[in-house]
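All remarks here apply to the structure that follows.
This part shows chain A:
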Amino acid sequence: MLGSGLLQGLGVTAKNLVGSFHDPKRLTTVEYPEQKTKLPEAYRNFPFLVSESAEDPMGTLRCVACQICEKECPPQCIFIEKSKDKKPDATGKMQIYPAVFLIDSSVCMNCQICVEVCPFDAIKMDHEYEIATTERFNALLLDREALAKPNSYFHEIRPEEAAEVDGRLAAERKAAEEKAKAAALAKASAAAKPAAPPSAVPPKAEPPKPSASA
Partner candidate 1 sequence: MTPSPLVPTGGATVRAVNDEFHGDLLEVSMGPHHPSTHGVFRMVVTLDGERITKLKPVLGYLHRNHEKIGESTSYLGSMPYTDRLDYLNAMTNNWAYALAVERLGGLSVPERAEYLRVILAELSRLQNHVCLAGFLLQDTGASGTPLMYAFREREKILDLFEALSGSRMMCNFQRFGGCRTDASPAWLAQVAALVGGFGRFLDEFEELITGNEILMARTQGVGVLKGPAAVAAGITGPMLRAAGVGYDIRKVDGYGLYPRFTFRVPIGAHGDTYDRYMIRILEMRESIGILEQALRDIPAGPIMDPKAKLRGFRPKPGESYGRIEGPKGEIGFYLISDGSANPYRYRVRPPSFVNLTVLEDLCLGHTIADSVVILGSIDIVLGEVDR
Partner candidate 2 sequence: MNALFLILIALVTLGAAATAMALRNLIHSVLLLIGSWIGVSVFYLFAGAEFVAFAQVLVYVGAVSMVVLFAVLLTRRSRLDISVTPDSLSRAISAVLAAGAVLGVLLYGIVFTPLPGAAPKGPSATVKQLGVELMGDHAAALLIIGLILTVATLGAVVIASNDPKAEDRQ
């Protein structure tokens, strides 16, 4: 009968209208500035450089300027210049650090390939999405200082992933120390028996290569 479909439609809209007052399922919008929806842990926005300590971010950057992310980035928006000198990194080994590390956030499409290919877990994706700026050119070119964020912040936004990364790094550090201790022990034992024929050339200190698939 003409109109029966129309009345059915009216019934559905009435149900939604009444429902929106008491049924949370029927009022799904959120008043943005006051209420913010909780971001899932896997959420990714622009990358940031992880620094071990918050006090001296430039000194304790994990990044060793290997430029893998610069090569792999599809829109080529990362620019790195190696430093001339070296500085000790977390495990005490002398490493190069990036003198200049720029990301053009107007080109970056936050596809997180740099995070995937980075062997040193030095670059991670951020949760910060309120990043509007008033100035189009320089404000969007993020330099080293703007990109660096402490590891504690990384733990804050991605608890599971941060814990897993730290576990792995700690394990490597322990492995590096044992090797160093073993090497020191071997040198000490070689020194303790001078009469013994001069031992072989002490094993070359093999740089603790993290096991992430190169």
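Picked so that all candidates are chains of the complex that A comes from, given by their letters.
FYI, a contact is a pair of C-beta atoms (placed from the backbone, for glycine too) under 8 Å apart; a residue touches a chain by one contact, two chains touch by 3 or more; residues count from 1.
Computed from a predicted structure; not experimentally measured.
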Result, touching chain for chain A in the complex among 1 or 2: 1
Of chain A, residues touching candidate 1 in the complex: 2-6, 8-9, 11-13, 15-16, 28, 40-44, 68, 72-74, 109-113, 116-117, 125, 213-214
